[in-house]
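The block that comes next holds chain A.
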Amino acid sequence: MKRNLMLLLAAGLALVACSKSDSNAPSGGGDKKPVIAMLPKNKANAYFISCSKGAQDAATALGVDLRFDGPTKTDPSMQTQIVEGWINQGVDAIAVAAEDKASLSTALKKAQSKGIKVLSYDADVLPDARTFFVNQATPEGIANTLVDEAARIMDGKGEFAIITASLVAANQNVWIAKIKERLAKYPNLKLVTDPLPSNDDKDQAQQQAATIMNAHPDLKLIMAICTPGVPGAAEAVKQAGKVGKVHVIGLGLPNENKDYVHAGVTDSVVLWDTGKLGFLTVQVANALVKGTLKAGDKEFKVGDTTYKIDGDNILLGEPTIFNKANIDKYDF
Partner candidate 1 sequence: MSSPTSSPPGWKAARRSHEFILLAVLMAEWVSFYFAGTHHTSHGTFGFGTADAQADILRHTVEIGLLALVMTPIILTGGIDLSVGSVMCFSEIVFGKLWRDAHMPIPIAATGALLTGAAAGGLNALLITWLRLPPLIVTLGTYSIFRGLAEAVTRGADVFAEFPASFTFLGEKSWLGVPVQVYVFVVVAIAVWLLVHRTTWGRSFRAIGYAPEGTRFAGIPVERRLALAYVLAGTVAALAGLIYASRLNQVTAADGTGYELAAITAVVLGGTSIFGGSGTVHGTLLGWVAVAVLSEGLAYANLPRELGGMLTGVLLILALSASILPKVLSNWRARRHTGTSTSQPPPPAST
Partner candidate 2 sequence: MSAVSAPLLALRGIAKSFAGVRALRGVDFDLQVGEVHALLGENGAGKSTLIKVVTGAHQPDGGSIEILGQKIEYLSPALTRHYGISCMYQQPALFPDLTVAENIGLRLEPSKPLRRVDWAGRRTRAADLLKRIGANISPESEVRSLSMPEQQLVEIACALGSGARIVIMDEPTASLTQKEQHLLFAVVRDLRKSGVGVIYISHRLEEIFQLADRVTVLRDGQSVGTNAVDDINENKLIQLMVGREVSHIYPPGESAPGEVVLELRGVGCKASGVRGVTLQVRAGEILGLAGLVGAGRTELGRVLFGLTPADSGEILLNGKPVAVTSPQDAVNRGIAYVPEDRRRHGVILEMPIAHNMTMAIHQRIFPGTWLRFGAERQLALDYIRDLAVKTYGPEAPGGSLSGGNQQKVSLARWLATKPKLLILDEPTQGVDVGAKSEIHKIVRRLAKDGLAVLMISSDLPEVLGMSDRIGVMRGGELVSILPGHSDAHTVMAAALGQRGPGGSA
């Protein structure tokens, strides 16, 4: 009886897998259609969902096969695991947004050694583990915009705190360094504590914000530099009844923050066009595969738009500040 049951299950499993293989045969068939794999930090994060939409548009336009996969929470080990799977599947290009650059770079070097084109976007890896980094904005640009915005809201003085993704996130760490540099310009702005990690989790960001408000009753502003952090911090401020006393700014998607901005909890969010980031990433990956883009090039053309290349960084453009006045005009 037991035997029958288990064998039945096994047979069923085999059947499912086989039938699936038929329907998928063309995609893995190894014809001329290039396969581009794209790894977000967290595929559940609205930021990356919006990225994936742009990426899919580019893939459709270019006629490439896009595989967009990643962990559903902060999980560097899962990122590595997925990339190693792609290497074994023999994809043509891999584009990654690294949660942790050290652990992912090893896997990416392996990919390069097998002739797979590697690039990074959003969050860089070690420079020798990829050809290009699609940089959504220069770190200075982001840091300066955020600090200037904070100074404006705080009248140039007072305590503030930073909520970040995780302490290993490469791009966030660069931004934090640049934010600290920029603070020299505003001697009365005081960063009260080390950046608080939220693991790209809205609930954790909310908890961190609540804690820091308890610990520092004079806190005037929370700056969240990861997208789930902004609504998380805003919710904490709202629940603590400190709207107006504690301000919230950060890097956030307009859609996630509209309500808070209109309610006056969040003053402004800063972001670039995430869809365009995904779009450009796939374009660059395709160009690398086709060989139309090589290391050392100085610019990259998509249609009639030209993107500047600074060293090995392909620049997306300047970030936008969204506030009460303009946030309703955007939908992403």
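On how the list was made: all candidates are chains of the complex that A comes from, given by their letters.
Simple rule for what comes next: contacts are C-beta pairs under 8 Å (C-beta built on N, C-alpha and C of every residue); 3 or more make two chains touch, one makes a residue touch a chain; residues count from 1.
Please read all numbers here as calculations on a predicted model, not as lab measurements.
Candidates 1 or 2 all belong to this complex, yet only 1 touches chain A. Only residues 1-3, 5-7, 9-11, 13-18, 20-21, 24, 27-30, 69, 74, 76-77, 80-82, 84-85, 87-90, 100, 102-103, 106, 115, 166-168, 194, 196-197, 199 of chain A touch candidate 1 when the two sit together in their complex.
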